[in-house]
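One structure, as structure tokens, below. Some questions next.
For this view, one protein chain was removed and the others were kept in their places.
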Amino acid sequence: MGARGGIWPAVYARMHWILLGLAALLPAVDLLLPPEFRLADLVRPIFIFAVLGMGLNIVTGFTGLLNLGVAAFMAIGAYTYAIATCDIYPFQLGFWTALPLTIAVGAAAGIILGLPTIRLKGDYLAIVTMGFGEMVQDSLKNLDVITKGTQGINPLPSPTLFGYVFKPETPLPWYYLFLALLAVVVLLTRNLERSRIGRTWASIREDELAATCMGINSMKAKLLAFAIGASFCSMAGGLWGAYLGSSGEPGNYDFQISIIALCIVIVGGMGSVSGVLLGAFVMIGFNAILLTKLTAFLAQHGWTSSDNVFTSPSNWKYMMFGLALILMMRFKPEGLLPSRRVKAELHEYDKDVPRQAGGATT
Amino acid sequence: MSLLRVDDLTLRFGGLTAVNKLSFEVTPGQIYAIIGPNGAGKTSAFNAITGVYVPACGCVRIRGREAKRPFTRRTLWGFLLVAALTAAGLVLAVNAEPLWEAAITMNYLYQQPFPWAKALQDGLTYLRDVEWKYSAGAAGFGALVGLAGAWSVWRRARCAPDVLAGAGVARTFQNSRLFHQMTVLDNVLVGMDTKLRTRFWHAAFRLPRHRRELRESSRKALEILRFAGLEKEATAVASSLSYGHQRRLEIARALAVEPVILLLDEPAAGMNPTEAAGLMELIRRIRGRGIAVLLIEHHMKVVMGVSDEIAVLEYGNKIAEGKPEAIKIDPKVRAAYLGTAEV
Amino acid sequence: MGSEDAEDQREGGRELMTDSEVLLQQVIIGLSNGMIIALIALGYTMVYGIVELINFAHGDLFMLGAFLALTIAGALGLDAVSEGALFSWGILPMFVAAPIFCGGVNWCVDRLAYRPLRNAPRLAPLVSAIGVSFVFLNIGLLWGGLPMEVFNMGQTAAAPKDFPALVSNENLLGESDITLTISQVLVFVITVPLMIGLSVLVRFTRLGKAMRAVAQNPVAARLMGIDVDRVIGATFIIGGALGGVASVVYALYNNTIYFQMGFRVGLDAFTAAVLGGIGNLPGAVLGGLVIGMIRALTDQYIATEWTNVMVFAVLILVLIFRPAGLLGTHAQEKV
Partner (left out) sequence: MKCSTFMLGPVLLAAVVLGAQAQSPSTIKIISSLPHTGSANAQTMTMVNGIKLAIEEVGGKVGEFSIVYEPWDDASPERGQWDPAVEAANADKAVADPDIMAYIGTYNSGAAKIAMPKLNQAGLLMISPANTWPGLTKPGVGEPNEPMVYRPSGKVTYFRVVPADDIQGLVAAQWAQEMNCNKVFILHDRELYGQGVASMFQKTAKKIGLQVLGYEGIDPKASNYRSLVTKMKQKRPDLVYFGGTTQTNAGQIAKDLRAGGLNVKYMVPDGCFEEAFIRSAGASNLEGNTFITFGGVPGDKLTGKGKEFYENYKKKFGNEPEAYAAYGYECGRVVLDAIARAGKKDRAAIVAACAATKDFDGVLGKWSFDANGDTTVKTMSGNTVHNGKFEFVKVFGE
């Protein structure tokens, strides 16, 4: 990026605020459009997945640990939030007490998983987190006395803020609620990234051995990243529960969610906060907005037939999704809005091929 | 009293003994060099000393204390805590559903006030009346696994490099291992990291304390850079530095750890004579700050120029030790180098 | 109804299986399931060992192999073996075609999706592999909808498919309560020689040596004149072919295939590879057997619903004490 002069680097460094600002303006633009054009309703899940992506970005993008189990933390968050607020349980907390609780439980879960496993090398950790995802999903299904098993916990009460009730049928306040919470998460993430803690994470990502030789206790730093990442993911789960008005079924938090989160981070640009925001927009928007519209469009023109698997666009969704990922990695592996450091690491790879055996940059 | 004392250090890779019963001593303010032909085990010795590799046997003492994470009462309590928590967690996990049912489900009538005290009591009653065999089994197993797991994890990290760094041993690497994509200043700041006091909350909310420390640490880091002659490059990205500067940056980063002894692994490799001379001067100035230096070097001019004492390794064995003048004329050393000693 | 009642009476009158019989039966089941897992795990571990890539698409490649086998069954008009016969010779073309197909597809995928990313950071090929797995999944879905003898057109593309029982499921032990079927024997007869062959290949042949060299240090291997890309390609072919064999064995053993089957089997296999020490061939086999056994024993003695949880709990437990897996050793980083 350095090569480009002028205002660009400054814009680039503040891209996340620009993106959030654009998102804040979207409902206003929406008002000018007829109902079918409006996007604001569809964008709410994007905010939640952006929070999820933020959580994963801290672990994978900043610290370089591959976490394939964010769905588990999201599930823990959603169920904690649901159990804390739903009136079939005695706790019945409000949104603003349940959310911090959700975050705290997520962090605790991250530490419990991290303590015994954080020292494992890259891909060992990946499979353990992946297994953790399956374990949580199965446990939530099996402990049906507590979690209502596959029924899910619902419906959850609407959040309130200073006496104002967020009703499901008025999407706009929700939109700004989620946007505001996302902005807080972005702010915290940026602060951490630019602080001593973010520097420690980056040093571990670049060269863990050198970092430990400088006295950095990599276990503590990684555990911190893991816990913060887990708490953000858990927060995303809590928001998801609030948005759906339901904890969802345990089966909703399966490996696919972890994959989506990973794709958000990588498509957006590893270690880049603005990248995660854009990645969430592209990944969730791809499915929730573009594919839905496309299917409706094809159906409207009678170009699909329900009898034949080959003409139904829903049967091609996996293919489109998969090819998009492959092409993306082929032509822009650093993501849409890469962080400067990660991009530079990439170019370093271009220059000299040697691959480190331990893979410090997992 | 010795600053660094290495006793019987042995390192094996499979069947190959890379370092064999190496012992030596570095006194405060000394510049001690280890030389030897390629593959003699010099770098392996460094790695064993700094905890990068786990030695088969032998020990490293800093100021008379073994450089290991100490087994203190706190560690013991930590183990017991982990064991207790695992045991409790497992018991709760095994009984999760009936316990929840006894304490919560049975006591909660839909939209009625919840009797918290009774719920607690019922929960405890359940735990008291639950079949002991299973709970005790779960608790025992949990405690055992918790204890063994904590011990196993702790033991593996006992001689980790960060422990050595904490004890005052800082090092550089043979192939420069800078954080290439960070700025020069950030590299040094990573070295200073253990001395910083910013905690998570300060950083996340950018509290004044954090900002103050940010200013102070940057000032200190710039000082170190000035000492290493790199203050002009402070904002440059490390990978953009010239080779000689990169080596200096590695030294600066190691100095930021505030070590009592600095281990330099071939700092002069690939340097031209001017750069090498500058390096010698830098090493002397480091010593001037009261930091001892342990040096591996092929560049004989540098070694002979700065060292107070030299040890010679061959096939992992120390074959000679002494003042530079003595080493120069030692026939065993000459034999080891097969006449290539004079570079 | 009358005759059924009589049969019920007779069955009810017989003794229950003894505990040791049950244990033996579970061991047989655990080992045969474990063998299939091990065969797939080998594909993971080989590819990982050489390019350090978790080949997420491997499970779905395995699924495609099974669909190919089913297509062959449909094309040849094969049906379940008749009473008394041990197996149908129709399985031979499957054992030839599926490995060739899977190996070839794996090679193409490497060539098109992974090779261009060889110097990219490691997460890039990983995401690419996820993309490939989605593409395979979609192909499987559409393939399931093809009008073949065994399929209906379209509608039920996603439903599980019956795979004709080409290997008899009759009990070799006759009237005994313990069952040992030909299909279980087949699992061993196919997989054990393959594993032995593979270890011979890796240990003694030129290609095997080149593989080990590339796994250790691709740059040095290239300098030594080894064509690294060719060796990696060969690894993908062999790994894919093993997956192809596994898919046929799986299909013959379980008799059901469906387009999403790659995920669970792949997850098990990958867990097995990690449990044994990733990159380590005997480790993958050991890991597969251990996981098969954990599954069988948990099903029997704890509860089926906790089986997955147990598998991963054991994995975490093992990794606490042996962070590089049961047989693995961490290659020490060159400093």
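A, B and C label the chains in the order they appear, each numbered from 1.
Following the convention adopted for this analysis, a contact is a pair of C-beta atoms (placed from the backbone, for glycine too) under 8 Å apart; a residue touches a chain by one contact, two chains touch by 3 or more.
Nothing here was measured: the structure is a model prediction, and the numbers come from that model.
From the set A:G106, A:G248, A:G271 or A:P333, the residue in touch with the chain omitted from the display is A:G248, counting the whole complex. Against the chain not displayed here, subunit C makes contact via residues 1, 5, 8, 11-12, 14, 16-17, 22, 25-26, 29-30, 33, 36, 80, 134, 141, 150, 152, 155-162, 164-165, 169, 171, 177, 179, 181, 183, 250, 253-256, 258, 260-261, 263-265, 295-297, 299-300, 303-305, 307-308.
Taking the whole complex into account, subunit A touches the unshown chain at residues 15, 18-19, 22, 33, 35-39, 41-42, 45, 87-88, 138, 141-142, 144, 148-152, 154-155, 167-169, 171, 243-246, 248-249, 251-252, 254, 256, 259-260, 274, 278, 281-282, 285-297, 299-300, 306-307, 312, 314-315, 317-318, 320-321, 336-337.
The rule is short, and it goes like this: only the chains that are shown with their structure count from here on.
Shared contact partners of subunit A and subunit C, listed by label: B. Comparing chain pairs A-B and B-C by the number of C-beta pairs in contact, the larger count belongs to A-B. The chain with its Cα centroid farthest from the Cα centroid of subunit C is B. The mean-CA centres of subunit A and subunit B are about 33 angstrom from one another, to the nearest whole unit.
Contact with two or more other chains is made by residues 52, 149, 153, 156, 173, 177 of subunit B.
Along subunit C, residues 320, 323, 332-333, 335 each make contact with two or more other chains.
Only residues 87-90, 115-116, 119, 143-146, 188, 191-192, 195-200, 202-203, 206-207, 209-219, 224, 228, 340-342, 344-345, 348 of subunit A touch subunit B when the two sit together in their complex. Taken together, the subunit C residues at the contact with subunit B in this complex read 317, 320-321, 323, 332-333, 335. Across the interface of their complex, subunit C is touched by residues 13, 43, 47, 52-53, 145, 148-149, 152-153, 156, 173-174, 177 of subunit B.
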